[in-house]
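Encoded as structure tokens, here's the structure I'll be asking about.
With one protein chain withheld, the remaining protein chains of the complex are depicted in position.
Up next, subunit A:
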């Protein structure tokens, strides 16, 4: 008989190593899956993890890792602060959309004027858009005690409808022959979030993500507010006695994660994507939840997890075209990662022991 026994203290060693073990388990079972599909598992795993970093065309894929990883990290950092305090913002996707709409809208309002001041205004508008969208669940929770998980999630679908509406109306490209979608910001120099150094993939969103990582690290480790966030998550009653104001904490965490998600949307729409279109959002807001947990809600962990997720996306595409793996197999592979992480998490708090049979 095997029994689970609760550890007196959560194991620090397991807590640190589960992400790594989860990745290895995913590689192993993913390999089995690929083998079952009739592909060489070693080649498939190598294509996904090695090719983008060190393969023949790594000079193109490495910058793409930054492009794909930056929005994930930026959003996940914001989410992790709330998650630590037990405040669950599930609607980052909606805040991401609103940031893109507000930011792009602010930029397009100036079209065709050129000026250095336009991009900073867009950045502020983008952050405000995401912030305002997150304030809805925050205020409802503080005022009426509504559940922020449901409200923030439902607002994603509202944001998607708004996105469709502005793509077809307010922000529609007047020179687009009646097709939906805004002007392409890539061809509007003042509003274009171009690469800072050509060929590096380094755009303002990447810079923003790195700043957010440092900011979150300092906040959590050096600042009273960070202490309050951790305290609220770990010991809510103690937090109350320590004088933490829960309402203020809710407003801060939801507001900040909304603003960061909004920024991610703005950097994406003004850079890699270029246009506000009906299909602008591709799920960064939801994937970021995985990234936040994969990174143990720790800023540095999130940075690494964001990179890993980006790697599986890009490597997965290469595996599709080179090896003919179906897209669904790649998605299962990514799903396995979260599954193993959560499953192995058990070992942080429990240990597996062989139970001895005892004679009564």
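Methods note: contacts are C-beta pairs under 8 Å (C-beta built on N, C-alpha and C of every residue); 3 or more make two chains touch, one makes a residue touch a chain; residues count from 1.
To be clear about the criterion, contacts and distances are computed from a predicted model.
For the omitted chain of this complex, the UniProt record lists the protein as "BMP family ABC transporter substrate-binding protein", which is one of "Aspartyl/glutamyl-tRNA(Asn/Gln) amidotransferase subunit C", "Cbb3-type cytochrome c oxidase subunit I", "Hydantoinase/oxoprolinase family protein" or "BMP family ABC transporter substrate-binding protein".
Annotation: of A:34, A:252 or A:280, A:280 touches the absent chain (contact as defined above). Of the candidate positions A:21, A:150 or A:168, contact with the hidden chain is made by A:168.
Against the chain not shown here, subunit A presents residues 57, 59-61, 64, 67-68, 160, 164-165, 168-169, 172, 177-180, 184, 186, 195, 198-199, 268, 272-275, 277-280, 282, 313-314, 317-318, 320-322, 324, 326-328.
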